[in-house]
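The complex is shown incomplete by one protein chain, all other protein chains being positioned as in the whole.
Then we have chain A:
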Amino acid sequence: MASYFLAEKQQFNIFDDSTVISPKLLQNDSTTSFSTITSCPGSSSSWLVRLLIKNLSDLAKDNDDHISVFFVSFIENKNFWDTAMRKLNVNISFKKSSRSKFHFHFIDCFTDLFTKKLSINDLTDLSVKTFFVNYIIRQILAKYERFSSNSKMVIFIHNPEILLSSTMLQSLTLFNLILTAIKLTKCKLLFHVSNLSPKLADFSNSLNNDNSLEYKITDYISRLHYISNFNLHITPLKTGAASDITGKLSVVNGSRPVVDVISKNDQSLSIVEKQFLYFINKDGNPVFYFM
């Protein structure tokens, strides 16, 4: 524990050019980056998501580009994020005429999901797929076209694997839907946020039932990890609780580097693999310590 006290406060950054989200990443026209944010029981990723959104809004302020964030959530409603954004001092009310260069669109997949959006009597693979395409992908495209065209699109998708546990949707179908969403929307960056229960995501290769939820979730998360450019993983402290440390955040390389490092040779866009200890203070802001 002593080392924790000796540890110095750290600037939090993911990229080699000391940024959380590098502006170069959004300017790059040809590529889309994909990142997973995972947390496990005993920790939460909402502070990190807030930090990323705040960062994107600052980025829009400092640069010429307009940035639009599409937030697709399966576990929160719009009010939750309205409050969160207000606390962060991020202006999310926008009109086409307004000067704000940052647009925040919320797509609510939580309210009335099983009563209005999906029919409880028809939860087959196909009907959930249709819902995903029609409700989520089409809505993103329509809103983008209407309010934010020419802006750089960033998508957050929060806990879509809830569909795996509550419907007949197959893991491969959901994975293909995520890929389709990336390809159709041509977004610059997609964050897949999920809370993994180790009971459900078992990477030890000991699953023995293809139709079990464990298989579906593990298969889905595995597939995501093979296409990700970087992974952010949040865990609670190994030792349990501490009054001055909330948990640990690991920034890890994904299966593919952010840019074609070899052909483009741009090191500033590479990830700095790091582990941080973080502490969420009373205002809900994180303080980082180097590990």
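In this text, a contact is a pair of C-beta atoms (placed from the backbone, for glycine too) under 8 Å apart; a residue touches a chain by one contact, two chains touch by 3 or more; residues count from 1.
Here is the rule we go by: contacts and distances are computed from a predicted model.
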Out of "Elongator complex protein 5", "Ribosomal protein L19", "Vacuolar protein sorting-associated protein 35C" or "AAA+ ATPase domain-containing protein", flag the one the UniProt entry gives for the chain missing from this complex.
-> "Elongator complex protein 5"
For the chain left off this view, which of A:L26, A:L59, A:V90 or A:A201 is in contact with it?
-> A:A201
Contact with the hidden chain (one of A:R86, A:R138 or A:K183) | A:K183
Provide the residue numbers of chain A that touch the chain removed from this figure.
-> 30-32, 34, 38, 40, 172-173, 175-176, 179-180, 182-183, 196-198, 200-205, 207-211, 215, 218-219, 221-223, 225-227, 231, 233, 235, 238, 250, 252-257, 260-263, 273, 275
